[in-house]
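Structure record follows, encoded as structure tokens.
All protein chains but one are shown at their positions in the complex.
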Amino acid sequence: MDKALLLYSGGLDTSVMIKWIQENLSMDVATLTLNVGNSDLVAIEEKARMLGADPVFVHDAKDEFAEKFIAKSIMANGSYEGYPLSTALARPLMAEKAVKYAQKIGAKYIVHGSTGRGNDQVRFEVSIRALDPSMQVLVPVREWNMMRKDEVEYAKTHGIPVKLDGKYSIDENIWGRSVEGPDLEDIGKGVPEDVYEWVVPPWKANAEHTLKIAFDGGIPSEIDGEKMKLADLIVFLNTLAGSSGIGLIDHMENRVVGLKSHEVYECPAATVITHAHRYLESLILNRNEAEVKMNMDWQFAKFVYGGLWHDPVMNAVNAAEAEFNRDISGEIKIRMSHGIMYIEGAWGNSFLYSKDLINYSSMAFDQRASKGFIDIYGNATVHSHNRNPKMVKEVQGSSVEF
Amino acid sequence: MDKALLLYSGGLDTSVMIKWIQENLSMDVATLTLNVGNSDLVAIEEKARMLGADPVFVHDAKDEFAEKFIAKSIMANGSYEGYPLSTALARPLMAEKAVKYAQKIGAKYIVHGSTGRGNDQVRFEVSIRALDPSMQVLVPVREWNMMRKDEVEYAKTHGIPVKLDGKYSIDENIWGRSVEGPDLEDIGKGVPEDVYEWVVPPWKANAEHTLKIAFDGGIPSEIDGEKMKLADLIVFLNTLAGSSGIGLIDHMENRVVGLKSHEVYECPAATVITHAHRYLESLILNRNEAEVKMNMDWQFAKFVYGGLWHDPVMNAVNAAEAEFNRDISGEIKIRMSHGIMYIEGAWGNSFLYSKDLINYSSMAFDQRASKGFIDIYGNATVHSHNRNPKMVKEVQGSSVEF
Amino acid sequence: MDKALLLYSGGLDTSVMIKWIQENLSMDVATLTLNVGNSDLVAIEEKARMLGADPVFVHDAKDEFAEKFIAKSIMANGSYEGYPLSTALARPLMAEKAVKYAQKIGAKYIVHGSTGRGNDQVRFEVSIRALDPSMQVLVPVREWNMMRKDEVEYAKTHGIPVKLDGKYSIDENIWGRSVEGPDLEDIGKGVPEDVYEWVVPPWKANAEHTLKIAFDGGIPSEIDGEKMKLADLIVFLNTLAGSSGIGLIDHMENRVVGLKSHEVYECPAATVITHAHRYLESLILNRNEAEVKMNMDWQFAKFVYGGLWHDPVMNAVNAAEAEFNRDISGEIKIRMSHGIMYIEGAWGNSFLYSKDLINYSSMAFDQRASKGFIDIYGNATVHSHNRNPKMVKEVQGSSVEF
Partner (left out) sequence: MDKALLLYSGGLDTSVMIKWIQENLSMDVATLTLNVGNSDLVAIEEKARMLGADPVFVHDAKDEFAEKFIAKSIMANGSYEGYPLSTALARPLMAEKAVKYAQKIGAKYIVHGSTGRGNDQVRFEVSIRALDPSMQVLVPVREWNMMRKDEVEYAKTHGIPVKLDGKYSIDENIWGRSVEGPDLEDIGKGVPEDVYEWVVPPWKANAEHTLKIAFDGGIPSEIDGEKMKLADLIVFLNTLAGSSGIGLIDHMENRVVGLKSHEVYECPAATVITHAHRYLESLILNRNEAEVKMNMDWQFAKFVYGGLWHDPVMNAVNAAEAEFNRDISGEIKIRMSHGIMYIEGAWGNSFLYSKDLINYSSMAFDQRASKGFIDIYGNATVHSHNRNPKMVKEVQGSSVEF
């Protein structure tokens, strides 16, 4: 009998799939559950076994997620039109693990629980095929005709515990919490307050915090002088910054499949780290680097959002980002209060910013050079007006009011 | 005797220049004072006459500034690395007027009061030369050797009223207030609270406001249903949003002359309008437009920041921006509280966002098309791995932990 | 009975479709044949009637193709990785006409003859849906299982005249001839000489021609002083330049569907016009315009190649291109010989190039300004090395060989 490896979350959809694949496709179902956030691996493992999955794999991947995926996004200020790429970063990791476990057990099929309307199907399937073109992907939600009540019915008749999800569709990992659902679809209304779980809404957030984040080569490495593993540092900041109201994102998004969707993200750690990283960059990188990096950051976000983590173009993007981050070391002191971050100081050995150069009474910058600079800098613009002197004529011809 | 037209602000530097030019360059000095913010034209005019300038021009240019300059920036979400371009937008207007008045009175020289370390000298001089290549520009601050105490001495001996500026160097117009100065130069410290004048610091801002802004073709046209001239709408929003703590920007900037400088901006209206404009765009523009516009917005900001408003490239940039904004009409309801803006609703006739398309139970989007889409969308990525199967091998060869 | 409008070329595939749709889909078939090149509309009309199509529309669209489609591409130096977009420019025109005629006769279906492996299906279908989302598109080749011999058999049994196509798959319009086919697929071989029809291969092309092309606002308007309609000018240049060996393009292409394909293009007029247009631009546009236009040109090519002519982003792209071309007027003298073009002179009233400015003994450019320029221009680069003085140390530490 053929084997299928199911990416199993423990929720209703993927629980139904275990039975459905056994029944309809006559395959043995193995499950793989990855923890990149706060999953209860023990309970999920037990449930999978109870539903007849075999083997049942569970795998804590938080550190790998932080060090191989989130770290690259921090270096690139990962932001797709304002979205910090949380779910988008986890999908390629899941695809890698799924391929690895499927190959291990000789499964020819990988099954995922995403729908046919979203981005995640794209991310899973492109990565899986890129890693192993012989692997086939099954997507029951795209094929079957079950509505929610059919699923519940099916679950009941097949002995699957039904714990109904809330009214929102949610994906979580340590880099962020993504929320969508019918209550967000009426754009004539604001975001309902019950969406928020990680972040105390700013108008209620009374906890003010000030801390120092140290970066080493673009990656946050210490909080207030204490070295932390990246995953731990992120989890710590999620709590702290969330309590100060930091990290709410109300986002109108262009999905890969060409739909616009209204999403809410809660990303306290991502918000703080990116703000500090950008500020440090602004002190260190010169304007040539800043302009080229701005474009590279966009490429990074566009490809990752679009499910192309495993495209070879990412080797070049990441190589450039690594260079841009080589000197991004230093410390940023940041105050978080009612949803806003204030920079309270910055220290480092590689700052391009120099108090001595900028000071008005400084002699390090000879302002008499400016005349020659401007004359030549402006040449291309000025000469262009010889080409078309209309504008000057308009100025000359216009009436002057006193 | 040759005539010089001085761009006169009424402050110490340009007041000293009137006398200095008369004495040292033996020229007649005319002055031009433009109001693009809150200048007291009557007092300034009187002072100029008292110092012997003749003729003395004053000109209220707030509406022209709003409609010809700020409006274009709103359409382009004008932001240079985070700075809303306030001063940068006013300089080309001043250059236009200066050329016009200088030509009117037959002056061969235009004099401005900017230093040789900043961006404004570049903006004035490139625009003036572009508009009238025969015009000569004098920049006393770059040439003379006066320190602040020399200036005060000079003023006293020449009967110039000395009202000392505060510790910050400030430029203001209706689109924003720019602050720099020695107290901002120590990057190891946060921004001192006495910098702020327009914005109540968020941690003290108790005034909460909710309002609706209507846009017509990319330009804000109404507040809460009341039509307003753009300049009036901006002035109104500065007060309102400022009282809610909106519009503080702490910015490390790459000047045209290659220096980094630490600037603080207060831009309440610009912040609110840009936020609302971007949100409206996200509902209306498709992803192709969003990506190309992102680049055009950057070009707009880069050229305007760099003093190239009058470069012919701006004709193309502005033509593209006008097209992108043609359908940007609708209304945004926005709540402002403690420095944060919340979108509370959006309405319009040209939204690409559609509740019907995105809803999970909708049939308008056939999710079975997704399989074919993903297969083909991923081809370029997947085939690339035939080229270099190393990654797959690494996955296969790696150990699997249970 | 439902009606289908077939885009009819007169070839075997679309002739078979007339009968096949009648038989298999029980629809009335109307045909539309557009001449954008050298189609024999009379013969095609007769053949369509003979096969039972009704009504049979034929439409000469050469001038509209030139003035509304090719003209925009000329302004944008339309080139997708080296391919002058010939077929890609005609497809959206055909889609517009197909929608118009289908609406005219109340047809709910438009049928095209492209395969499921290429770009044209994308271009037809996106444009048709954009123009009329209610219109349905039928693509028999993607659905049926006929191989070439099945088609011939089907034709014979249905009274369809069989004139076998040659060994290449060809698409032609006045802007170019596209060739693909099995004989081009072995990349270990060069292009077979029998591919070429429009261009005498350079090594055999003995005809040398010299001519002057005048441009007006970016569009070629005269040859050797004689005003010509754009379509006529293009047809004229195809013959003339083709006889001088101009216009062969050997191209490895990234199709929209993610495949690479080896294509040969013959585009004599497009090659000459683009070369002259670019040269004129290089004399007129300043470097800011040149850099922004380079990106716009790429966007134009990418979207048109990808079938997105009717995407609203094109309004912005074309608006920018129109501005860039406003001053592109003048005359270029060009010699064509053995496949190479030589510029023999250029004349115009709006050249930014100025002999007087560049001449070494000229005083119009004050070279003493250069020192100040370079000092400030280099600041960002030079200061960056304070940040990381490793490179200087490497220089100092390295051994010097005599």
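For clarity, chains are labelled A, B and C in written order, and residue numbers in each chain start from 1.
The rule is short, and it goes like this: a contact is a pair of C-beta atoms (placed from the backbone, for glycine too) under 8 Å apart; a residue touches a chain by one contact, two chains touch by 3 or more.
Just so it is clear, the structure is predicted and the values come from calculations on it, not from any experiment.
Asks: Among C:Asp28, C:Glu46, C:Glu67 or C:Asp132, which residue is in contact with the omitted chain in the full complex?
Replies: Among C:Asp28, C:Glu46, C:Glu67 or C:Asp132, only C:Asp132 touches the chain that is not shown.
Asks: Out of C:Asn24, C:Asn38, C:Thr239 or C:Asn359, which residue would touch the omitted chain in the full complex?
Replies: Residue touching the chain left out of view: C:Asn359.
Asks: So one chain is hidden, and I want to know which residue out of A:Ala43, A:Met147 or A:Val292 touches that hidden chain in the complete assembly.
Replies: A:Val292
Asks: Out of A:Gly159, A:Pro192 or A:Gly258, which touches the unshown chain?
Replies: If we include the chain that is not displayed, A:Gly258 is the one touching it.
Asks: Counting contacts across the full complex, list the positions on subunit A that touch the omitted chain.
Replies: Contacting residues on subunit A, toward the hidden partner: 254, 257-259, 285-286, 288-289, 292-293, 295-296, 299, 303, 308, 311-313, 315-317, 319-324, 326-327, 376-380, 383.
Asks: With the missing chain put back, which residues of subunit C would touch it? List them for me.
Replies: Interface residues of subunit C facing the absent chain: 57, 59, 81, 96, 99-101, 103-104, 115-117, 121-122, 125-126, 129-133, 139, 141-143, 147, 169, 182, 185-191, 202-203, 250-252, 254, 256-262, 279, 282-283, 286-287, 290-291, 294, 298, 302, 307-308, 310-312, 333, 335, 337-340, 342-347, 351-355, 357-361, 365, 367-371, 373-375, 377-378, 380-382, 384-388, 391-392, 395-396, 398, 400-402.
Asks: Hey, which subunit B residues sit against the chain that's not shown?
Replies: 284, 286-289, 327, 350-352, 354, 357, 366, 368-373, 375-377, 380-381, 383-384, 386-388
Here is the rule we use: only the chains that are shown with their structure count from here on.
Asks: Would you kindly say which chain has the C-alpha centre located farthest from the C-alpha centre of subunit B?
Replies: Of all chains, C has its centre farthest from that of subunit B.
Asks: Starting from the mean Cα coordinates of subunit A and subunit B, work out the distance between those two points in Å.
Replies: Each chain's C-alpha centroid was found; their separation is 30 Å.
Asks: Check each residue of subunit C and list the ones that touch at least two other chains.
Replies: Counting only residues that touch two or more other chains, subunit C contributes 286, 288-289, 327, 376-377, 380, 383.
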